[in-house]
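Missing here is one protein chain; the remaining ones are kept as they sit in the complex.
Let's look at subunit A:
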Amino acid sequence: MGNALMNFTINGQSVEVEADIRSSLLDLLRNSLGFTGTKKGCDQGACGACTVLVDGERINSCLALAVQYQGRSITTVEGLGSDGTLHPLQQAFVEHDGFQCGYCTPGQLCSAIGMAREIERNIPSVVTADLSADSVAVDETELRERMSGNLCRCGAYNGIVEAISETLGKMQEGARA
């Protein structure tokens, strides 16, 4: 149960840190590196508040051992915008009131961006009607199903779906670029 020196790319920056090898990626981000934008809501993969992007895919960072993610490119909420400008989805969350307390919000944002990429790659969900279609027909039900791993106790779900619907196209363009 010793410490180890670990290397990551976080929000485009190389990071070297010595940490307990038992550390989850979530605790490493929050406690060792000060990326407190990523939130802990259950520490057992049930709430999605800790969602981050690893090489563009969304994961629950509480269920990820940090040592296993060395050398990978990790994006947290702090890395979504650029040069002080909000990511279009962040802006849409503000406009559509896609949060109240704001605690689940970083996870919702990262999850939605990862989800946009999954749709772009034509990965079906349990509610996808036509599995042989060339592209997933995105409707509200698809978005709600795919975002159901991110709990919001304040109940901002409708604003979240509105914000995602409005920006889904932009997010997919971003993913292709």
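As a convention for this text, a contact is a pair of C-beta atoms (placed from the backbone, for glycine too) under 8 Å apart; a residue touches a chain by one contact, two chains touch by 3 or more; residues count from 1.
Just so we're on the same page, contacts and distances are computed from a predicted model.
Chemist: I notice the complex is incomplete. Of the names "Molybdopterin-dependent oxidoreductase", "Sulfatase", "Phosphate-binding protein" or "Monovalent cation/H+ antiporter subunit D", which is the UniProt protein name for the chain that's not shown?
Modeler: Per the UniProt record, that chain is "Molybdopterin-dependent oxidoreductase".
Chemist: For the chain not shown, which residue from A:57, A:95, A:139 or A:173 touches it across the whole complex?
Modeler: A:95
Chemist: Where does subunit A touch the missing chain, residue by residue?
Modeler: 1, 20, 22-23, 27, 30-31, 34-47, 49, 76-78, 80-81, 86, 90-91, 93-95, 97, 99-106, 109, 140-141, 143-145, 147-161
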